[in-house]
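Only one protein chain is missing; all other protein chains are in place.
The block that comes next holds chain A.
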Amino acid sequence: MLARRRPAGPGPTALLLVALLAAEARASWLIRRPLSPSGPELRQAARAALHFFNYRAASPSTVRVLKEVLNGTALIREEGENIKVAFSIESYRTENSQLGTCSALVGFKDHKSRPTVNISCTPLLDQKERKKEDYKLYKQIKQLETPPFETTIPGKLGDMDPSLQPLWELAMIGNSFLMWEKTTSTSSYYYVQQITNIKKWIRPDDFIILHYRLLLHEFRTQEIISCHLHLVWHPEKPSKTQYHCQDSGTQENGSGNSEGSGFL
């Protein structure tokens, strides 16, 4: 008579193996948290990644704006999260109606700013065209008369003089650096509301120096933060941004270098 063998339950070795694997998985960020494309976490990551991209590319004529988050996941680590996100973008210059996509890996450390970003985007213009547009903007700014100190871009009614648009686009390089630095995972996110008190010089080595006051809107606290920015830019050489912010009483400084056209 053959004794029926019942299937054996998991033995202690198997259990130990599972426990070890789980610990290993955790250590190797294999714990995934699905995220909704319309939810705030992915949008936050996409914004941080795009700020970083715009600052590093330092190309005012091809500043990218977030269009729609496509998909993404969060990979949980010990000290924070890595968020993988894919999103569509469009050119800031709406008349160009160019579209593109980006995919990024954004590393947030718990409650700390300056997320690490690894990003690649489809090109909006080919290299030659982009250089041409950046040089065009460069010439426009060189020839432009500095607007009066109290001029705000945009104006109270959202109006923007077309002759001042190049200044707004150039300022976005410095603004992107600042916004990337300040973005944390806990949903403080920033939008540039206005620039004013603009001063412009041309250095002997042909770099443009732009010094201005920036009003940032922080979405979660609804605060308007005033910062001063100092941006040094040339279409083909590495640029530099320095800032000084008044953040509800506390002071914040920062500086960073962008890569110039080499990044793209």
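Quick note on the criterion: contacts are C-beta pairs under 8 Å (C-beta built on N, C-alpha and C of every residue); 3 or more make two chains touch, one makes a residue touch a chain; residues count from 1.
Simple rule for what comes next: contacts and distances are computed from a predicted model.
Choosing from "General transcription and DNA repair factor IIH subunit TFB4", "Small ribosomal subunit protein uS7m", "Carboxypeptidase O" or "Phospholipid/glycerol acyltransferase domain-containing protein", the protein name stored in UniProt for the chain missing from the display reads "Carboxypeptidase O".
Within the full complex, the residue among A:151, A:194 or A:242 touching the omitted chain is A:194. Of the candidate positions A:15, A:99 or A:224, contact with the unshown chain belongs to A:224.
Contact residues of chain A toward the unshown chain are 38-40, 65-66, 68, 92, 154-160, 187, 191, 193-194, 215, 217, 219-224, 248.
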